[in-house]
Each structure stands twice: as structure tokens, then as C-alpha cells.
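For this view, one protein chain was removed and the others were kept in their places.
By letter and in written order, the chains are A and B; residue numbering begins at 1 in each of them.
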Amino acid sequence: MTELYYTLVAILAVYFFIYVAVTFVMVIVAGLVTRRRRHELLPSTLREIMRAELAPTISVCIPAYNEAAVVVDSIRSLLSLDYPRVEVVVANDGSTDTTLDVLRTEFGLEPSNRSPLGELPHQPVRGVYEPRAPISLVVVDKDNGGRADALNAAITYANGPLVLVMDADEVVSNDTLALAVRPFLADPFRTVAVGATLGLANGCRIVRGRIIETGRPRQILPLFQAVEYDRSFRVARIASSTVHAMAIVSGGFGLLRRDVVIEAGGYDVDSIGEDFDLTLRMHRFLRDRDVPYRIGQVPDALCWTLVPENSRVLHRQRRRWHRGLWQVLSKERGMLFRPRYGIIGFAAVPWAFLYELLNPVIVVVATLTIILGIVVGIIGWQLLLLIAFIAWACTVVPTLGAFLMTDSPGGTKTGWRNLGAVLAAMSAEMGYQWLTMAYRLETMLVPRRRVAWGDMERSVPPEL
Amino acid sequence: MTLAAIILAGLILAELVALVCRRNWVHWKLGRRQTLVDDAISALADAVVAHGDVEPPQGRVNRRVLRLAALELFPVLAGSSRERLTRLAESTGLVHDVIRTLQRSPRAYARRTAADELAEIRSAEAAPALAAGLEDVDPVVRVACVRGLAWLGDLTELRRMLQVLDGDSLRAPSEAESAMLALARAAPESLVELEQSGSSRFARRLAALALATVGDKRAMPSVLGELAEENVLLSSVAVRAIERVGGEDAVASLEHVLADGSRDVSLRRQAARALERVR
Partner (left out) sequence: MVVLVADDSVAVRRLLSARLRRDGHEVREAPDGYEAWQAIEAEVPDLLIVDDVLPGLSGVELVQLLRTRPAAASVRIAFLVEYDAGLRRAAEAGLPGSAVIRKPFDLDELAL
């Protein structure tokens, strides 16, 4: 019996040790890379990019479902960014509110004769419109089909070689596009996808689609998420992109090469984690064909998004994320440990499987093991405290590391003023992590219910 | 395990200390220092308008503040008022300061920024330092110096500048692009040479695109090569480059793309629109 127990403890120890070690390495790598990237961008360079005659057109593809309140501001703000060539393609996903009417009135839409570029699966298109005035906007009106579906439709009507996938309620800053396009300028032969840093819009003053003032969220739940997002975007993704193991380009901001997306089949309309699904599929598609490619992350390009402020919406979001994760991983399990998929098959996918998908289960097992150990007397209070401290420290170290790498923790310039509050939040974050873990566990244990999209639409865990 | 806990605790402590220092610095940068910079901007603006002078600043902080202020002003100005600002930069010792950084700083980042600042200031005093910077150990510094010399219009080191562009464009792509654009205007033959015999595909492509941007027809063969690429990013940029060059060859190639049913639909659409503007 005791042998079994110790074997279990050994396995768990290895599991957690790997997690700690990898996290530690990621923080260091991310720190070095962020410094280097920042030191590579010279002030004149950004201005030159914004002035470039031959800058590639970016088609911003926005799926819109009942976004009447924000869609116009979002479009106008995107069209007024300092990037030479921007086009906005909005896919009205069968909205039941006044989204289409609002667009029609605001922009004077007329039927357009633009034809779709390629074949991507989506619900039937009811009509395609463009404004009478020379505004680079296309509105694709279609039957409802979900985010992935709407994105496919938008992409097929996009003109530019690059498509930017984002949501209607997100906000970018003036230089975001110019910063995000740099990997494509530096390596146009291989770069196929680029992600940016998502920050929290909660607590920012946003008016008419533009950030007036960044600020930290007032409520505790978004504050925890701010910390979570920082860890993911400023540490994990940067580190993984350095070793070409970036498993996901977030659907919250994904700058993709249109032809590769279309060739890889576009988004999977049945997928809940469609951005994760597409990224893995792009990896698989390109590696299968031995095409050299790069998927990267630009830490200084910022995009702000709203996160759930109450636990009900958070619950729904995390359930959906975990369902999506499960779905994508089982679909792409063929990539596991196949040499041809290189680091994706040997590191990224297994990591997602073990440390994202199964994490809640293993943590529960570990907790039970510890409790058993206490009950039986093998584990004393000191050891328990030590374990608890290490567990806590392992989240705090990367988070603090993430803060150090930026002038604006949580994407906010005033983040520093609220350092005390954020540090306090970090200490209590364990509670939050247990909460999200409970949500994820529930997803795995409780039989499936229909998962609705609801208000917040970010589809995959930020930890990846 | 205890060891792990101690290491982690130490790390957290170190990070917290670093965080507090960082916070204080950001506060300074965005707060008090920004106020000083704003004041310096006012002083420089008044001097430029009134054809006046500015006192050379005393102390490291004030010199830094003046530097930051001047570099916010340069991109906004053009023509004779900009030249006056350059004279002010020279008379206050600012150019000298930046040159010193380029020549002496052990940090590559500082030298890169210095080269960039000299490029922006466009003072002839900086030419020797920029020329020397072409031999810097850091590739980004080298390319930034090429850009500086190109923007100054100083082409005495043209040969070496081209060598740097050929070898280092990959490391400093955007800087190389703007340097080549300046050279395309000032010394197009040199760029044609780079475009034809450059050692990296990236440099050759950039050279071709720079030439195309200024309408030089000699770029056409390379650009047509880009047009044939499957990669829609390359071919799409090529269509725009062809449009900039214009002329009969441009029209012919665009018509060819338009008629070719196997090409990407949006590329053909783009070609159609380009044709409207070129014809």
C-alpha cells in the first residue's frame, strides 16, 4: 500500500516539477526576448512603417452577432488607425438586433458585387454590401452560424493578403497594426501568423471604440484575469513563440496570412475552440507539406478586450474554453509525438494535454494524496506548508516576471500606481485559480449541456 | 523541497525589489521627467520660431531631457524651421552628446537609438561618426547608420553602405527598407546593383521594392518575379509596386494577372483596380 502511495507521490512530484521548471525557463526566455524586441524597435521605424507605400493591406475580419451598440464605433476607430492600408470586413452573423440596420444607416450601404475568394464552409450569405462613399468597409450579411462560421465568411470576402481576426467589442491602439505587421515585413517568406498581447478593457475608459485612458479593473474577478492574461501573453506565448512552439494564436487578435488560412481549410465551424483548432491545423498543414513557416507573437502590440466581471459569465466562458480544448486536442491527437510535427508534437500539444486539459484532475488527485498523507501521518504540517508555499510561489514568480517586462502591467499605464492592489490580488489568486479549476473540472465530469456563446467570446484558455 | 522553497522565496523577493525600482522609474519617466521634457519642448519651440537660442543644458538629467524634447520635435518639422532646430541641436551640444553615445556606449541598444537619433537630427557634424558606425559590431547599428547617412545625403561611403545593406537587412528589415528608399532617390544605380547581385533574397527584394516605390523601371524584372509568387503577401505587394512603376510593362503584366484564372481572386481584383489607376 505504502509503495503504491509513494509511487503516486513520485509521479505527481515529477509532474509538478516539470511544470515549475518549464515555467521558470519561460519567464527567463520571455524576459530576454521582450528586452531584445523592445531594443530592436527604433522610434523612426514605426513612423516609417506607418508611412510605407507598399505596406500590405490588412483586412480586419470581425464577426458580429448583436453588436449594434459597438460595431459602428469599432469600425470607425479601425479605419482611422495610423496604418496605411486597412479594410474592415464585418460578418453580420444573423443578428437579431439592429446591427445590420445600424450599419446600413451609418455607412450608407449599397449592394456590392464583390465575389468570394475561395471555398470556406459557412452558412449562406444573404447579401454583401459596401458603402457608397469610398470607405474600405464590406458588410457580409449571413445566416447565423457562430463565430468560426462568421469568420470564414468574412475571410472569403477580404481583399488584403493579411487578415486580422478580432471581435467587435475589442479595441486596439493607434500603433497596434503597425507593430503587429512587423514579423510579416521582417520575414515575408515564412511568417504566416502573428499574435499580439491582449489586455483588459475593463477599467479602461473607452469611448467610441478608442481608449482614452487605460486603467486597472475595479472588481476583483477581472483583476485576477488581468494577472492571468499577463502571464499568458507576456510570458507563456512569447517564450513558446521563440522556440516555434506557439500552439495558439488567439482569436482575440490574430494576424494571419489569408492564403494559408484558406488553404488550410479556414475555421472549423463546429469547433468551440476555433482559434486553437485553426492554429494547430496550420501547423499540421504546413509541416505535412514541409513548408518552412513562422508563427510568432509581438509583445508590444496591444489589444484590449472585455473579460467577464461576474462568476456566472466566467463560469460559462471557462466551461466553453475547456470544452474547446478537449475537442481540439482529441481531434488533433494524431499530432502527439510524431517526429514530423517537431516541437509542436513533442512539446506544445502534450503540454496542452497534460497541463491544461488534465491539470484540474491531477491537482485534485494531488490534493487527495496530500490529505491522505496527512491523515495517515506521512505528511506533517511543515511539509504541507512547504508544498502550499511552493504552489503559491509558482504562480507568483511568473506573474511578477510578466510585470517586470512591461511598462504597462495588465496593459495599463496606470498599472504601476495600483501595484499594491495588484500584488494583493496575486496573493489571493490561488482562490481564483481553484475557482477556474473547479469550472474546468465540472466540464470534464458533468455531461455535456449546450454551451451558448453569450456575451464574451474568447475561445481558448489564455494559459497556452 | 526546502531548497526549492528557498530559491522561490528568494526569486520572489528579488522580483519585488526589481518591481519597486521599476515602478519608481516609470513614475519618474511618465511624471516628473515628462514635465521637464514638455518645458524643454516649449523652450525649443520658442527658439525655433523666434530664430533664437537655447542655453546648453547643465547636468546629465537636463541634457537627457533636452535630447528627448528635441527628438519629439524633429519628426514634426520640415524645411527651414527644421534646419533651425538642427542648428539648435548642434549649438546646445546635443549632437555631440548623441555622437558620444554612438561611439562610446557599450550597450547596443543605446548605440542603435543614437544612430537613429542622428538620422532624425540630420546634422552634417554627425557624418563621420555615422560612417564609423558602419563598422559597429551590432548589425542594427550598422543599418541605422546607413539610414542616417542616406537621410543626410552623404554618400561618400556608398560602397560600404551597400555592403551593410546587403549583409544586414535581415537583422534590421524596416530600417533597411527606409534606408533603401532614401538611396533609391539619391543613388538609384547603387540600388540596381544591389538588386541584381545582392547576396540575400531579402535584400534583393527590398532593393527592388524601393526602386519600384520611386518609379524606377529597372526594378520591373524583379517585381514581376515577385508577382509570380504563390505567397499572396509577396504577390500582393508586387501588384502595388508595379502600379507605382507604371508604364506599358506594368499594364501588360497586370492584364496578364487579371486574365489568369488560376491566380488568387483577390489578387486579380487588386490587379483590376491597379489597372484602372495605371492606364
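In the analysis below, contacts are C-beta pairs under 8 Å (C-beta built on N, C-alpha and C of every residue); 3 or more make two chains touch, one makes a residue touch a chain.
Here the structure is a predicted model, which means the values were calculated and not measured.
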{"item": "Contact with the hidden chain (one of B:Val26, B:Val54 or B:Leu73)", "value": "B:Leu73"}
{"item": "Residue of A:Asn66, A:Ser112 or A:Asn174 in touch with the missing chain, whole complex considered", "value": "A:Asn174"}
{"item": "Residue, one of B:Leu19, B:Val48 or B:Ala238, that touches the chain absent here", "value": "B:Val48"}
{"item": "Touching residues on subunit B - with respect to the absent chain", "value": "37-38, 41-42, 45-46, 48-50, 69, 72-73, 75-82"}
{"item": "Missing-partner contacts on subunit A, residue numbers", "value": "50-51, 76, 80-84, 86, 133-135, 174, 207-208, 210-212"}
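Heads up, the rule we're going with is that only the chains that are shown with their structure count from here on.
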{"item": "Whole-Å separation of chain centres (CA-atom averages), subunit A against subunit B", "value": "31"}
{"item": "Footprint of subunit A on subunit B - complex, ascending", "value": "1-2, 4-5, 8-9, 11-12, 15-16, 18-19, 22-23, 26-27, 30, 71, 75, 108-109, 112-113, 116, 119-120, 140, 144, 147, 170, 172-175, 177-178, 201-202, 205, 209, 212-213, 230-237, 240-241, 244, 264-266, 269-270"}
{"item": "Complex contact set, residues of subunit A against subunit B", "value": "20, 39-40, 42-45, 47-49, 52-54, 56-57, 114-118, 158-162, 182, 184-189, 257-259, 383, 386-387, 389-390, 393-394, 396-397, 400-401, 403-404, 407, 413, 416-417, 419, 423"}
